[in-house]
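One chain of protein is taken out of this complex; the other chains stay put.
And now, subunit A:
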Amino acid sequence: MKLFWEYILPRVVQWFVVIFVGVTVTFLIPRLSPNNPVDSAIGRLTGFQTINPEATLAMRESLLDMYGLEGTLFEQYARFWGRILKGDLGPSFTSFPTPVTSMIGTGLGWTIGLLGTSILISWVLGLVLGSLAGYFRHARWAKLLEGAVITVYPVPYYILAFILLILFTFYFPLFPLVGGARGTPAFTWEYISSVLYFGFLPALSIVIGGTAFRFIMSKALASTEVTSDYVQYADLAAIPKRKILFFYVIRNTMLPQITDLALTLGAIFEGALITEIVFGYPGIGYVLFNAINTADYNVIMGITLLSIVGIATASLLVDLMYPLFDPRVRLK
């Protein structure tokens, strides 16, 4: 019980507070901007055609009513929480009457698939390659690998992504230019293989960037571990190198990176805006970007809610699970 009251409960309460404050701030910020969804909608319509002024004004009134934006800020806020508790995020204003849950649902699968996979791959690759390079730090291949990573790492992500796009869609036209798959969703090999094919290039861009970052971190950590007394002693004791590498060096190198992995996975819900735009890939990053630009409050709220819950939950889980990875963490 002591564990629950003194360790778990305060963290769960903190989790609730973070979500409540985050959502409240996100509710207020777009409403404080001079832009609003009704004027955005009218602006889009009248940008394409001239509509007579009386009809424009009547549309404005009708949209205010339809979007449920009448009432004071507090009334809107109360209605918002009422809906959230029922699992209803309301309709999108830009894509009225499409429900926000449906818009998020459509984009989220792609984002989780792409980012989840590529983050995990880059985490494992960066950790293992970095640790190997740190352990065998005098080997020529390790120096070559480090040189390559240090060259790639400072390249801004959007430049790297654009280079990959031009290289593999124009000069060597191996991959598609836009989209997430061929045809409409179906549980067939044809469709699943097309998902892998369409997602390869965007995933590669994330893996390269992510691996480089984690390689540098892991190598630095592994280099420190290698010089530790316990590793030196294990070496002198003729413990097999494989065992030293995996059970001594990599395990210790991995510890700080678990926090990074959990937080990065939690941030998946924000989407990968640059990846989606450069590669024309579906996902919630572009949906959020568009929603911010058009003051689509409900979509902003929906995605932000997911993002806040995702990151807060990831932090909570890391906090709760850290003692399992690091025996040195103990509740006193």
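The working rule: a residue touches a chain if its C-beta (ideal position, glycine included) is under 8 Å from a C-beta of that chain, and two chains touch if they have at least 3 such contacts; residues count from 1.
Following the convention adopted for this analysis, contacts and distances are computed from a predicted model.
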| item | value |
| --- | --- |
| Listed names "ABC transporter substrate-binding protein", "Quinol:cytochrome c oxidoreductase membrane protein", "(4Fe-4S) cluster-containing protein" or "ATPase", with the criterion being the UniProt name of the chain not displayed | "ABC transporter substrate-binding protein" |
| Sole contact to the chain not displayed, among A:Val100, A:Leu204, A:Ala234 or A:Leu306 | A:Leu204 |
| Contact with the hidden chain (one of A:Leu89, A:Ile104, A:Ile119 or A:Leu132) | A:Leu132 |
| Sole residue of A:Gly107, A:Gly134, A:Gly266 or A:Gly302 that reaches the chain not shown, by the stated touch rule | A:Gly107 |
| Residue of A:Thr26, A:Thr101, A:Ser194 or A:Thr313 in touch with the missing chain, whole complex considered | A:Ser194 |
| Contact set of subunit A toward the excluded chain (per top definition) | 34-35, 39-60, 62-63, 66, 92, 94-98, 106-107, 110, 125, 128-129, 132, 135-136, 139, 141, 165-166, 169-170, 173-185, 193-194, 196-198, 200, 204, 241-242, 245, 277, 280, 282, 293-294 |
